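One protein chain is absent from this view; the other protein chains keep their places.
Our next item is subunit A:
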Amino acid sequence: MDNLAEVLQLFLSIDNFIAIALGVVIGVTVGSIPGLTATMAVALALPFTFSMQPVAAILLLVGIYKGGMYGGSITAILIRTPGSPASACTLLDGYPMAQQGHAKKALKTALFSSVIADFISNIALIFFAAYLAKIALNFGAPEFFWLICFSLTIIISLSSGSMVKGLLAAFMGIMLSLVGLDSVFGSQRFTFGNYNLMDSISFIPLLIGLFAIPEIMEFYRKKAMPHLKAKASGVGMTLVELKRCMKSIVRGSLIGVIIGAIPGTGATAAAFISYSEARRRSPNKENFGKGEVEGVAAAEAGNNGVAGATLIPLLSLGIPGDVITAIILGAFMVHGLTPGPIMFQENLSLIYALFLGIMLSSVILLVVGNAAIKYFSLIADIPKSILFPIVLMFCVYGAYAVNNTTFDIWVMLAFGVVGYVFNRTGIPAAPFLIGFILGPMFEDNLRRSLLIGNGDLSIFVRGPITWFFIVITFGSIALALYRFFQSRKEKTGSSPDNQSA
């Protein structure tokens, strides 16, 4: 009862409501503008949360995340430009619907399925996070060491395109995370005598540099494209259509939940799996790809079903499952909180206040999403030539605000250049960030295990939990290698040289 009163006291604050609403509005707005991503918006919003209470700060970022997931579908449906990679699947049926004059129906379908999927995902978060955290209370340093090893293997799945490049990016991230003072001996590592580097590389300037600056650089490097205008016309979704799509929505949401809870798999995979399942089971399967309302519903359900579930490994184990949860992990740290099983013991009220806020965000998404459909043209008609200078201003102010030093603006710029080079060479930025976050955790748990075991390596295989993580770590590597060689085989089989031969 005391706990409930404390939870309500933490949650029932006007700041929290404003933070969630503002977050969802920013997310939908940014998500619906092609070229601006939810990741970029979450990174840019992080410095704004410094002076906020932890609950309001996290809810603002979660709101942006959720809004961004839905917002990406708006441009996918109206102008055939997905606002996020996961919305690419919505485009398959959404855009043909818009061309047939049913844009409003497609947008409403996307909204309703997003909200339902988001709600189901939140329920899964509330049920499973606490359960998983309870199990994780039995973990010591060796168990965490193997858990982090397993999480590092997720980098392979985050490496869209080339596994080699993804791993290289991760190694670079780990190497840069080691800059600063060594936590055990206090030795300087790659500080070059610069006191700004003693306390490691600042996370927020790195984040802003890596995810926002390259987009700005590319916009000014690319040939200017004509600005596309869009209009949401037609009638909305009927109750009969919603009932018809319900099975696909619930199935897609569950697929999203399962995929979201596995670190590194991501919303794009969930959207496509949900879509193909819906297509396989639908009586209207021949309509898929030509403007089928169930196709839009399935894709969006899969896409948004991931949102709440990705927070399960973050809150219960302290392991980020994707880039946005990695940024949210950073926000927890800024506020002196460390997600993981201990947080469930020490800050339970805060976690339940967060859960309440996350549930509320689904309702707010419904209201804001409806308004976005109506006033979308106003949002999307802001040309990028006006938008990007403003984004740059936020980048600089945000980077400077961390330590009040110009050095952080330099760091942001340096990582902006790194991000731009990554884009031009096809090296993915997500594994770099995951490596940067997991590198120090890996080293800390390795050293703590060695200290506990007095240098005896058998501590790493001390019990069933470590055995379990060893098996899934090597299983994950084996699966990735199998997929890699399989795709190589397929590519070689379909290459023009082979065909001509």
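Operating definition for what follows: contacts are C-beta pairs under 8 Å (C-beta built on N, C-alpha and C of every residue); 3 or more make two chains touch, one makes a residue touch a chain; residues count from 1.
Everything below uses one rule, namely that contacts and distances are computed from a predicted model.
Visitor: Using the UniProt record as the reference, specify the protein name of the hidden chain from among "Tripartite tricarboxylate transporter TctB family protein", "Imidazole glycerol phosphate synthase subunit HisH", "ABC-2 type transport system ATP-binding protein" or "Glutathione-dependent formaldehyde dehydrogenase".
Guide: Matching "Tripartite tricarboxylate transporter TctB family protein", "Imidazole glycerol phosphate synthase subunit HisH", "ABC-2 type transport system ATP-binding protein" or "Glutathione-dependent formaldehyde dehydrogenase" to the record, the invisible chain is "Tripartite tricarboxylate transporter TctB family protein".
Visitor: Specify the residue from the set A:G101, A:G289 or A:G426 that touches the hidden chain.
Guide: Selected residue, touching the omitted chain: A:G426.
Visitor: Could you tell which one of A:G289, A:P389 or A:G463 touches the chain left off the display?
Guide: Only one of A:G289, A:P389 or A:G463 touches the chain omitted from view, namely A:P389.
Visitor: Which residue numbers on subunit A touch the omitted chain?
Guide: 47-48, 50-51, 162, 164-165, 167-168, 171-172, 174-175, 178, 182, 184-185, 187-192, 213, 216-218, 220-224, 383, 385-386, 388-390, 392-394, 396-397, 400-401, 404, 406, 409-410, 413, 416, 423-427, 439, 442-443, 446-447, 450-451, 454-455, 491, 495, 497
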